[in-house]
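With one protein chain removed, the remaining protein chains of the complex are shown where they sit.
Our next item is subunit A:
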Amino acid sequence: MYAFDIERPATVAEAVAALSNEDAQALGGGQTLIPTLKQRLASPEKLVSLTGVAEMKGISSAGGVLTIGGGTTHDDVAADGSYKALSELAANIGDPAVRSRGTIGGSIANNDPSACYPAAALGSGATIVTNEREIAADDYFVGMFETALDEGEIITAVKFPIPEKANYQKFVQPASRFALVGVFVAKTADGVRVAVTGASNEGVHRWTAAEEALSKDFSAGALDGLTVSADDLIADLHGSAEYRAHLVAVMTKRAVAAAS
């Protein structure tokens, strides 16, 4: 780890001010950044820890929308339970140590192509709330580790419309226990959304063909015969692109069958 300065602001405004220094970097739960620092793969001059910002923590529900502060830990989301599929997803991220430190804002800002939360946000049609604006999930996830966030912009909250039914199925990469393929399915009055993580070189994405089929008939059988192209899917020592394409279909069916 290289030496760095650290600031621990108490408000969003202070955090934004601290991050105006171009060599400053936001630190959420640190579940990606700290290991990166320890391996000397990053050398920020200053870290701005968001863990002391009280207004970014907590979960509230109003009008069918669950609002989760960007600094809320996976453990807290897992314990909430008012959006069952989301809480179940949070309960299966990483291990107990990761869940007690990692935050939803950090995960969504990082946009790891195999992370779970991006699938929940995109699959639920969530809204990403920052210190400057609100961004629809469809516009937010740009690519692998790429998002619509500007330099210094902080995720203060994520708003999830609670669907009629939803479920997340994760087939784990057995070492990291990130998603080798994860599929989030949400059924709403406006139709069905299917978001896939872990599979694509483009990061989290929607499987529109499955959404169309499921919007007409929300059953696993409605997916019979639907396949995913292996083009541009991730291939690594844990699985080929073809295997991931196959798993997308399997996990989607399982998510539909399990949705509640």
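Basically, a residue touches a chain if its C-beta (ideal position, glycine included) is under 8 Å from a C-beta of that chain, and two chains touch if they have at least 3 such contacts; residues count from 1.
Keep this in mind: contacts and distances are computed from a predicted model.
According to UniProt, the chain absent from the figure is "Carbon-monoxide dehydrogenase large subunit", selected among "Membrane protein", "Carbohydrate ABC transporter permease", "Lactate utilization protein" or "Carbon-monoxide dehydrogenase large subunit".
From the options A:Ala62, A:Ala97, A:Ala189 or A:Leu237, the residue with contact to the chain not on display is A:Leu237.
Across A:Gly63, A:Pro96 or A:Pro174, the residue that sits in touch with the chain not pictured is A:Pro174. Against the chain not shown here, subunit A presents residues 1, 3, 39-40, 171, 174-176, 236-240, 243, 246-247, 250.
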